[in-house]
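Below is one structure, written out as structure tokens; the observations come after it.
What you see is the complex with one protein chain gone and the rest in place.
Up next is chain A:
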């Protein structure tokens, strides 16, 4: 009812003021323009180019032509489904580990850290100050055969369990699935912690008191109040971890073996070594579609569409 009276003043404006208003209304679009152009040139166009590449046939010598050869997709899927499966499995395991490690830390930073809060947050981000590759290579040393970590795991008989699960190989950790998952977990942990922290930090501490006052034990308070309220952080954290982890190839390359190749490794090899562009492009699209599908399903399932 008040909108009408609020909308009135623009109409009663003096005539000269009008062009200025119109220009004012266009400003947001002008500001958007660089971003849109960037996306168009560096995202939309390459995507279209890749799509066309994926349905081309030919060879390096004779050149490639668009022949709408969709069979490439079926062949790629048929040949490389184990790598796809492995990608989802490793990325999933790394995401779960990140959540298990990251949630308590984010909780600590949000509610218990006090004046240490900013310092811990800086420490969470600190690894980004060094190259991703260097840090992953460092894990090679950490997990090296006969090193202290492997020795400790071995004497605690943890390696027996992981070997039985197929995650490690005898008394080796390097070049096994466990090493790849460890690398993925390590590299993507900050992407889990930061969104978790942001959503936990927004949870009003007085709600904890209110829950306690209403007969909820600390564990129940967590389950019924804190966790549901931090779900937006859990969802965005798992997405930010799972999506890049599923497409990652550096960890599998540096810490794994030929038996731990993920789909990222296949795409990289197809593009850069075998130079089979159609197959590489088709694999990229399949990965993209698979992730989109899983993410949509996940968001629907977690019921957080309105929170994202």
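Here is the rule we go by: a contact is a pair of C-beta atoms (placed from the backbone, for glycine too) under 8 Å apart; a residue touches a chain by one contact, two chains touch by 3 or more; residues count from 1.
One rule holds for everything that comes next: contacts and distances are computed from a predicted model.
When the unshown chain is looked up in UniProt, the name that turns up among "Spermidine/putrescine import ATP-binding protein PotA", "Molybdopterin oxidoreductase", "3-oxoacyl-ACP synthase" or "3-hydroxyacyl-CoA dehydrogenase/enoyl-CoA hydratase family protein" is "Spermidine/putrescine import ATP-binding protein PotA".
When the whole complex is considered, the residue among A:36, A:156 or A:207 that touches the unshown chain is A:207. Within the complete assembly, A:217 is the residue of A:65, A:217 or A:300 that touches the hidden chain. Interface note: of A:225, A:255 or A:281, the residue touching the hidden chain in the full complex is A:225.
Touch with the hidden chain on the side of chain A covers residues 204, 206-207, 209-217, 220, 224-225, 228-229.
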